[in-house]
Each structure stands twice: as structure tokens, then as C-alpha cells.
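Note that this complex is displayed minus one protein chain, with the remaining chains in position.
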């Protein structure tokens, strides 16, 4: 079944072992428990500041972390199981690349954000940020789903995590942009990076695998597990690293209402754009989530609940229309084959979210934020910039992100074209049998692959 | 496939847009962040009362909220996917009506409970209560599952949420009844409301869709995802809005033991009532949850762990017997077609739970509750009523609830009979193809519908 070129018996173990070994060595040299995690340091802190164990950051971040963790591994993993013959690859390659990305991004983000005296100090926030970064990689994975080998995916993760760290550092530390829920750093970056990789890896003959690029009844239900978990925990995602107190609660509430509104908008548009007025599971699985993406930057701000709803409606509208009208054009005109439609769920709503963030930041006033200004916009609160300037910085951050994503994705995509990386042939895309031992049953949605290059095969199984 | 009458191309977008637009306008006019959510107000609170950000209610309610949220969207949604051909409709209409209900109930409950100076102030508790209210709507959805269009469901949600708010206001604010886990306000109300809607929408020819009113092997496993999540998080449901401290912990513990006991009772009775002693997944999926319903009112009281277990056993027993013996009678004698058996899971256990609550409230003594009396029964603690009187109020609250549910359900059901709302014909109930683009595969549990009115169809696919 798998030709020599796609055999991974040595390649996959080699890349896994190499990446894991390098990571362990770098961790041994550079990574240490932070003050909240180390037995000695935390107990010194307790004594010095008369704190209680219950003041540990753990109790204020860990539930959010677990929600984000669930989104990354269940949410993204199952969302992509919609393909009829790529369920194993969807949930398990998602698992593999996220398990690597959280380790690697702990290092990369650590070098940029918590490198002191030659050591990286990590705690609960670094774990959340590592999961965030892996989210960006998984968004890119959605664009190339079914068309790449796990070796390519691990290499993509290696470089994308690195570029993510650089872009995030520029945005948050150099430009002073706010982006707690990652409309820019995660969604826009991950989507356009992945789309560029997919563009560079364009397969003119992908229609040879067209018969597998769809769902079966139960694969659509598996995908809904992913959708609903993403939808449920998106408020935790956007609020996981905002300031304590009102900031976390407000972020949660804005995201909650934005998602609810985008769900209604998605159902409305999905029925409207179908000739028979029937709903399409692809839209429900994806566009209903656009409400979470679109408030990624602004949810911590004083967006107001009805503002969040308007944003959510708009995102659901744009996203559903994107699936219906734009995805085919991206494929035929721009040669971008976007398996999961990440442009519709993460790309456009991410850009919209960045623009919304710039707008809401630009409108911030002392009257509305009171003393809470220092948490949301510290640079406005301390007088070092005006709200208008903050809004301009937000907009500038979007441009930077698009630039880094497009250039980075193109370069990484070019690297992934190397033949030895085990990419599937055009006839074997979206096919688990290439990389997996698949149970030989004809039931439950799985049929042997019709392989044009191997016409006798389908008879023999 | 879908005749003109069931086409939703304009109806569904119209109702979604109208409801969302009205909601946004009402939110813009009336809804504001509360003191814990607003940047300015919370920081004023911090200064005034020398509080810390970590005192924000968010940290004491949000994990419970997320558990409840999961129950509403994953729990109810997947529980209903047991039907072989209605998995899309189950999980996705559940998604749609809950997404609308949480917005609408924020308004309705806000008018009744947090309307001050012309504004509704919302925070983490209002989010929990909105999810609670949508739970009642989803219970009613279970009674009419597969027999209603999404347009009908949205209208049902609109009116049911409103009546829920009124009933809840009468019970909690006027009568002073306690019902933290909603045995009355959520389960009894939702069940009898839905049963009355189903009664009014009675379909004498529903047996034309009988071949679809069952499960396939994997649809039963999808349903178990819903069951287990409901079972796991029911302790969070019952405790989500009880007083802080011992009250939340005690509610959790009582619910935990009640559920465990109802699970054993369900397995026991399920085997006993089957001629061959075989277990029935319908019982396990549903009756094992009755232990959560039955302590909805009393779990915050000093029920004792063994009291909770007795209650759970009783609920599991009654619920399983109901599925085996009562559901067929409801259909044949009372003309109530109860797709998911909500009478067995929510109706009878809800009534039992209300009675149990009245009993336990009536037995409350200062000796047992100590200073904790003020949290559980404030009106007993401040001397304005006796325990016996509180018990009587609890019983009276049950009667009110039954009355509002039965009358309300009948009226709303009558309204839903309007032809233009796109209800499926009797031959097309429990059928996703009517409202959904369904992948055309013969595998994975999905076969084309045998349509008596269109005899050539089944041959042509």
C-alpha cells in the first residue's frame, strides 16, 4: 500500500527522537521551576510576603488552563475528524504535533518572555501560553490536513512555533499591542501561515483524492464533539491570561455572547445560501465558532454585551459566506487548497477581530474604564500613549502579523517540499491507510481506498 | 426530498435574524456589566472595600458554570443523538435553541431579578441562570425531538423562556421556595411543558416514521457521551448557585451519592423487567441520571449521604419502570408522544424531588443547621416562617409549577400548529435529510429514508 517514499519506519522515529532529545537537553540547561512552582522558592515567598498557599497562581489559572488544554487536544483534534477516511490522522497527528509544540514553545516563549540570569522560569502561565502557541500550529494543520506526512507536520511545528514566538514578542513586548485571546497572534497568524504552506505545496491533481474529501454521517458527529468543546471553552481561552478579577470575568462574558450570536447567524446564513434551504454541517461545525475568534483581541475590553453580539453576528455571517463562496475561489484562482476552511474560521474572523480590537482600543476612555484602565491598557493608564495611538498600534500589529505569517509560511512550505519527508501522493491524500494500521472492515464508514494507480487493490480487500 | 412546506430557506433565516436583532436592541438598551464585571465598577469596589482581585465572584462560580455549560451543550446535545437518523438535528438544534435561549433568558431573568434603575446588571450568576433556563427548554425539546422544525423550536424557546422566568420569579421571590438545582423550576417545568406541547401536536400517524425511531449501535455510544457528561457534572449543576462554602460542597456530595445509587438501581431494574434479563441502553442512558434530578431541590439541605442514596435508588427505580411501562401508555392512552422519555427522566423524578424538598425542608431544625440555617433557609433563620411552613411553601411551589407548565405548554403547542412553521410530515419524522445536507453514504448507520409517500425513492438511491 504505502510506497517506499511514504514509508516512515525510520523517518518518523528519527525526527521524534531528535526533537525530543534536543528539547530535553535544552530544558536541562535552561528551564527551571518558577517561584510559584519550586518548593524552596514558593516557601521563601510565603514567609517573605506573609502569603498563604491558597494565594498560589495555580488556583486562579488552572481551571482556565484545563479548558484551553481540552480545546487544543479534543477540540481541534475532533473538529478535524469530519473526513470519512482520515479520523485517525486527524485526532492523532493533532495529538502528536501539539504534544511537541507545547514543549518547544515553552522554550521559545521562555527565551522571549521569562529569560532571567540565563534561565527560563516556567509556571502555570507558561503552560497556558504553550497551549496557545500549539493552537496556532493546529490551525495551520487544518489547512494542510490530509496532504502532509507526520514528519512534515513536526517540522512545520518546529518552525512555526519559533516564528510564532518572534511575532508574539514583537506584538506584545515591542509594539505594546493587546491580544489576550489571540485574534492576531494565534488565529490570523496560524491561518495565513497555514494557507501559505498549503499554497506552496499546491497539488494540481488533488482531485484524484476527491472521493475521500468528504464526510460520512458519523464522522460529522465526531466532528461536532470538537466543535461543541471549542465553543464551550472559548470564553476560557480568551480569558486565560487576562488580568485577574473583572478582566477575566468580562472577557468570558463577551466571548459567551459573541459565540451565541455567531451561532444564530451561522444557522441563518447556512439555510439561506442553500438552494433547498438545508443546513450544512460544515458551516455549523466551523462558522458557529467564529464568534470566539472575532473577540479574541477585544473581549477583555469594555466591548459591552451587545457589542459582542454584533461582532459575533458579523463573524458568523462572514465565515459562512466564506465557506460557501470563497473557499472554491481560493482553490481555483489562488491555488490555495484549504482542507478545513481555516481561512473562514480563523483567517477572516481573526483579521476582523484585530480591526475590532483596534477600534475598541481607540475608543477607550478613563470614564468607562476607571482604575481598571491599568489592567487593560497599562500604557494608556500610565500616560505613555493615547487611546488613539493604542488603536493605531493594534492595527500596525495586524500588519506585522500578516507579514510574518505570509513570509514565514512561504519559506516553511518551500522547505516541506523536500521529497524525503514522506508526503502522500496525490492519489492517496485524506487516507489513513497510508500511515496507519486500519482495521479491515467494510462497515462503519470505512471502505478500502479506490486507488487509481493500483486498480486491483480495491477488489483484493 | 423536502416539500415546499418544510423548506426553511427563508423562514429559518428570518426567525434567526429577527430574534437576534431584537435581542441585540434590548441588550443595547437595558443590559450592563455588573459590579464584578465592569472595569470601573469593580475597581471602585476594590478601593471601597479593600478587596483583592481574587475575591471576584468569577473564581468561585466559573468552574461550576463551565460544568453546567458542558451539560447543556454536550450533555443534552449528545444524549439525544441516540436516534439512528437524527444525530445532526439532535446535537445541532440543541446547539441552536440553547444559543438563543441563553441570550433571551438573560433578558427575561434580568427583568425579574436584577433590574435596577432601568438597567439589567449581569455577571457570572446570570450566565449560570441563563444556562439553567436553557436546560428547561432542552428538556421540552426532548419530548418533541424529531417531530418539529427548527423554526418551531426557536418559537417554543422564545415563549418557554419567558414562562420559565415568570414561574421562577413566583417560586423563588414570591413564595420563597428553595430550588437550587431546579427539581421544580427546571425539570418539572421543562418536562410537563414539553409533554403538553407534544400532546397538542399529537400525530396519530407517527408510526409511518416508526422505522427511524430507534438507535443503531454507534448512535447509542454517541448518546452515552451525553449521559456520562450529564452524570459527571450534575453535582456542579445542583450546586452552581447555592451559597458559598458548606452549601456548595454539601450539594455536590449529596448529588454524587444520589447519582451513584440511581445507577445501581437502574441496572437492577433494567435487567429485571427484561424477559431475557438483558440490559437496555435506553434505561442506562436516561434513568441513571434520575438521581441528579431527584435531589435538585434538597441537595443543598442536610439530606445526609444515605438519604441522598435512598432518594437516588427511588428515582432510578421509578424512572426505569416509567420507560418500560408508562411511556407506551402515555402514547396510546394519553396521546403524548415523548421521544426521549422526558417524563421518566425529568417529569416524575422532578415531582419526586419537589416532594422530597418539601419533606426535608419541613424537618429542618436549628440543631442540625446551626448558623448555616441562614444560607439554606433564610426565612426560617430570621424567624419569619417555621420549617413546617417552609415545607408547605415548597409543596405549593410544585403545584404552581405544574400549573404554569401545563397551561403554558398547551398554549404554546397550539401556537406551534401553524402550518407555515415547517413541521415535518408524519412520514418524515426523525429524519435528518429533511433539514440537512446529509452525506450520501450507505454505511455508518445512515440509510436513505423509506418514504411511503415516495415509493420510488428508496430504490433510486
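Side notes on the structure shown:
Letters are used for the chains, namely A and B, taken in the order the chains are written, and counting of residues starts over at 1 for each.
By definition in this document, a contact is a pair of C-beta atoms (placed from the backbone, for glycine too) under 8 Å apart; a residue touches a chain by one contact, two chains touch by 3 or more.
Source: prediction; values computed, not measured.
Annotation: of B:368, B:399 or B:418, B:368 touches the absent chain (contact as defined above).
Within the whole complex, the absent chain has one touching residue among A:63, A:214, A:378 or A:415, and that is A:63. Contact with the omitted chain, checked across B:14, B:28, B:166 or B:243, is made by B:243. Against the chain not displayed here, subunit A makes contact via residues 1-2, 7-13, 16-17, 19-20, 23-25, 27-28, 31-33, 36-44, 46-47, 53-54, 56-59, 62-63, 66, 69-70, 73-74, 77-78, 81, 87-88, 91-92, 95-96, 99-100, 102-103, 122-124, 127, 150, 218, 222, 225, 435-439, 441, 443-446.
Although one chain is hidden here, its contacts on subunit B can still be listed: residues 55, 59-60, 63, 67, 84, 214-221, 224-225, 228-229, 231-233, 236, 243-250, 252-253, 256-257, 259-261, 263-265, 267-269, 271-272, 274-281, 284, 288, 302, 304-306, 309-310, 313, 367-373, 375-376, 442-447.
FYI, only the chains that are shown with their structure count from here on.
One inter-chain figure worth recording: subunit A and subunit B are separated by 33 Å, centre to centre, where each centre is the mean of the chain's CA atoms.
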